[in-house]
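Taking it in order: structure first as structure tokens, then the write-up.
Removed: one protein chain of the complex. Kept in place: all other protein chains.
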Amino acid sequence: MSIEERLASLRITLPKAEPSLVCPICVVTGRLLYVPGSGPTPIEGKLPKGKLGREFTTEQGRVFARSAGLEILALVKHQLGSLDRVSRVVKLQGFVNATPEFEEHSLVIAGCSDLMMEVFGDRGKHARSVFGAMSLRANLPIIVDSIFEIA
Amino acid sequence: MSIEERLASLRITLPKAEPSLVCPICVVTGRLLYVPGSGPTPIEGKLPKGKLGREFTTEQGRVFARSAGLEILALVKHQLGSLDRVSRVVKLQGFVNATPEFEEHSLVIAGCSDLMMEVFGDRGKHARSVFGAMSLRANLPIIVDSIFEIA
Partner (left out) sequence: MSIEERLASLRITLPKAEPSLVCPICVVTGRLLYVPGSGPTPIEGKLPKGKLGREFTTEQGRVFARSAGLEILALVKHQLGSLDRVSRVVKLQGFVNATPEFEEHSLVIAGCSDLMMEVFGDRGKHARSVFGAMSLRANLPIIVDSIFEIA
């Protein structure tokens, strides 16, 4: 089953790849694909804004992290032509816009991790790290940095 | 002298590799090994919790960073079978759970850097960066992201 077929069977629709105007670049070097830091896609035309532990709950953060993952997949597909060229999700690094007391960063980034494993199966297993950021561009609740291996 | 012999001569005992349940994955791509963000190991069964510049001093932070380094080495050994397969420590990135006024991040992450150079000698010399995080999972005082080159 191709990844496109798997996306369809999972009823996952990727957003249109509209990389931010500021720095829309994916870079391929050797077999690695570096994807720019990606945030959640707009909900009814509006980007979510605020901090985990204050404006947003951990569960909302997990949904935003999944949404950032969809944005990442849209960029990867746009860059490679097909998600079937991904041989491994190598690394996710989550920046969570959080309060100083927030402790559930792992549960937030899990929303993006789970998406990668749904879409790519064993190839979706990745090294991961996450931390609380003081602030993020446009007050986004989360940004995810990512690296993929291509076949 | 093998790295195991060197560890013994340095009286360094690695913790048992018990990667967190949340995301326990190391990824090998080409000659690079990406290790998940690792924190200090428990002290008498309890993980340290708190911020540098408030609950903890710089010197305590340095010890925590060394402990995170031991956790990293345990994961690397578990992944590769032997630490002798490491040909270079490529990169360490430290996330220090810190106050807004904290300025000694370099002295904290040095605890992990020094360990790598003790264990691997010249192969332990690495590129490094470090920053203060707003918050970290479970209120850990430090997490270290790392990349190794394998022979």
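Per-chain residue numbering starts at 1, and chain names A and B are given in the order in which the chains are listed.
Operating definition for what follows: a contact is a pair of C-beta atoms (placed from the backbone, for glycine too) under 8 Å apart; a residue touches a chain by one contact, two chains touch by 3 or more.
What you see is a predicted model; the values in this text were computed from it and never measured.
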item: Contacting the left-out chain in the complete assembly, out of B:27, B:63, B:76 or B:134; value: B:134
item: Interface with the unshown chain - residue positions in chain B; value: 30-32, 53, 88, 90-91, 93, 98-107, 109-110, 113, 125-134, 147, 149
item: Sites on chain A contacted by the missing partner chain, in the whole complex; value: 20, 22-23, 25-27, 29-30, 34-37, 51, 95, 100, 132-139, 143, 145
